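Before I ask anything, let me first share the structure, which is written out below as structure tokens.
One protein chain is absent from this view; the other protein chains keep their places.
Let's look at subunit A:
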Amino acid sequence: MKGFILSFRSEFYKSRKTLGFWASVILPLLIGVLLFAGFYTKSEKLLSLPPMMLWLQFAGAILAVMGSLILPIYIIFIAYSVNSIEHRADTWKTLFNLPIPRWSVYAAKFFYAVFLVFICLALFVLFTIGFGNLLSIVKPELRFDNFHMEKELAQIYFKLFLSSLGILSIQFLLSLFWADFLKPMGIGFICTIAGVVAATKGWEYSYLFPYAHPMAAISSMLKNNHGDPSNPLQIDVFTKDVFVSMAVALVVFIAGYFIVQRKSVK
């Protein structure tokens, strides 16, 4: 466990000055700022909307592209960046001759990538709520302050986080093996497109395909509560696609460990 913590801290130390790390902060911030600017300049068109619809429009603008585009591409990038640090510096050999168990080194790297995805999605929640409330201050005529969906947003993004673990584990392993960006990127991109097509066309087995999970997470998030008007926004976090995603992550993570254990460092 000590080896894991040391390795995890080292991952942070190494990456804290790289784009891989800062992308997790800049991406949600940038999208939040753009959205804020959009709503600010087009506020007169939104005046008529009730507060709940306003929030749904605001949060939905991000979520609409999150599942199909932002999240899968971001994951491909993160999985690549935590591994490319070692590929570029030729440091796998020094990592694996540290007096630290190999599994600690491997697991710390994997969980650091998971951690970055978590941070990024948590910031999306934070910035969505933050910029929404900021809008209600600078444009009081937009009634953002009359409705609250913090809990629902947190649930949606947590669901997205869980649904991203499957892809992350696969991309992580691909990037661990291939030093160049094109192979994991190319495979990830094609699979993402296939996943989006599968999820949007409603293919009945799309829930089994990890690259369809973020998309599926969005489309399966609303609980069917038989039109209960008192609470229309009930989020269903643990749908079957989420369970598949977590199972895939677990299996690939463990398989990856055995592959790393046997892998020779050339």
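Worth pointing out:
Simple rule for what comes next: a contact is a pair of C-beta atoms (placed from the backbone, for glycine too) under 8 Å apart; a residue touches a chain by one contact, two chains touch by 3 or more; residues count from 1.
What we mean here is this: contacts and distances are computed from a predicted model.
UniProt records the chain missing from this view under the protein name "ABC-2 type transport system ATP-binding protein", selected from "ABC-2 type transport system ATP-binding protein", "Carbohydrate ABC transporter membrane protein 1 (CUT1 family)", "Adenosylcobinamide kinase" or "Carbon-phosphorus lyase complex subunit PhnI". If you put the hidden chain back, the residue from A:65, A:89 or A:138 that touches it is A:89.
The omitted chain makes contact with just one of the residues A:10, A:43 or A:219: A:10.
If you put the missing chain back, the residues of subunit A touching it would be 6-7, 9-10, 13-14, 17-18, 85, 88-91, 93-94, 96-101, 262, 264-265.
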